[in-house]
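Worksheet: one structure, shown below.
Let's turn to chain A:
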Amino acid sequence: MNDRVEVRKTYKLFIGGAFPRSESGRTYEVHDTDDKFLANAAKGSRKDARDAVLAARKGFAAWSAATAYNRGQVLYRVAEVMEGRREQFIADVQAAEGLGDKKSARVVDTSIDRLVWYAGWADKYAQVLGNTNPVAGPYFNFSIPEPTGVVAAIAPQDSSLLGLVSVIAPIVVTGNAAIVIASTLRPIPAITFTEVLATSDVPPGVINMLTGDPAEIAPWLASHGDVNAIDLTGVTSTELAKKLEIEAAGTVKRVRRPAQPNWLSTPDLGRLGAFVETKTVWHPLGA
Partner candidate 1 sequence: MTFEYAPAPESRAIVSIAPSYGLFINGEFVDPTSGTTFKTVNPATEEVLAEISEANQSDVNAAVNSARRAYDRVWSVMNGRDRAKYLFRIARLLQERAREFAVLETLDNGKPIRESRDIDVPLAAAHFFYHAGWADKLDYAGLGPNPQALGVAGQIIPWNFPLLMLAWKIAPALACGNTVVLKPAESTSLTALLFAEICQQADLPPGVVNIITGAGDTGRMIVEHDGIDKIAFTGSTEVGKSIARALAGTSRKLTLELGGKAANIVFDDAPIDQAVEGIVDGIFFNQGHVCCAGSRLLLQESIAEETIDALKRRLQTLRLGDPLDKNTDIGAINSREQLNKIDELIKSGDDEGAQRWTAPCEIPDKGWWCAPTIFTNVTQAHRIAREEIFGPVLSVLTFRTPDEAIEKANNTPFGLSAGIWTEKGSRILMMANELRAGVIWANTFNRFDPASPFGGFKESGFGREGGIQGLSGYLQSGTDSDDQAKGMS
Partner candidate 2 sequence: MRTIAEPLTTTSALREFLHGLPGVDEVGIKARATALGTRSIKNDSKSWAIDMAIRMVDLTTLEGMDTPGKVRAMCAKALRPDPTDPTAPSVAAVCVYGDMAPVARAAVGDNLHVAAVATAFPSGRASLAVKLQDVRDAVAGGADEIDMVIDRGAFLAGNYGLVHEQIVAVKAACGLAHLKVILETGELRTLDNVRRASWLAMMAGADFIKTSTGKVPVAATPAVTIVMLQAVRDYYELTQTRIGVKPAGGIRTSKDAIKYLVLVKETAGEAWLTPDLFRFGASTLLNDLLMQRQRMAVGHYSGPDYVTID
């Protein structure tokens, strides 16, 4: 048994590239699967959500103006830094999800590989989701996928790292900015993930992380006039999901409904195409 007294970490939100506490000053207790106390996580409030939206909108401007190649490089760098912290993530996942050594290692490795997979899509999805259209007239016509803007996402409750990464990566690789509500009971891997983001050249505000109760924060995001889409993947209560969809309808948000896929399998293009808008342009052809 090590006699050294360890330095314990304070767990905060991640907004605009910085780590503030909740403006409400509230926290809630996080326990591992043996009910042992792990940490006091920040309990995000509607004002934190509001601040996150502001940060995301600013982050979106810079992120969507970057080249696709650049976005891919940044996401690849996130994977690199995660790889360097592999052991820490394995420990976090074990504590959060109660998985054994092999399973938690597999979850972490798959999370890193998932990021690499999505990073590689940055400069390619436009070639698969975009095209020219052979219209019946002397016009050049092309369709391109553009990011929708600011996307709010409720991360999966159980899959605290792999599910989280699988929800966030497709949102940002297509140029959107994200506000993510981490798993309520298992937020620690998400918070470690934000530390990786902060050291990986991700522009401030591109990914923002809130911890706390989705039932409290999500409705404010679902109704927010400056949020373009909402991803309800991690909402487990059908009542809450319905309520959020109703709120979102008020501003005609793009909504992705709750889902619980096998996160270990390689995804299809569904999530990649969920938060892009297709823009079609016409131009006459003539001397």
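Selection criteria: all candidates are chains of the complex that A comes from, given by their letters.
Criterion: a residue touches a chain if its C-beta (ideal position, glycine included) is under 8 Å from a C-beta of that chain, and two chains touch if they have at least 3 such contacts; residues count from 1.
Keep in mind the model is a prediction, meaning the values are calculated, not measured.
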Complex partner of chain A (touching, any copy) among 1 or 2: 1
Complex interface listing, chain A residues touching candidate 1: 68-69, 72-73, 76, 113, 116-117, 119-124, 127-128, 140, 266, 269, 283-287
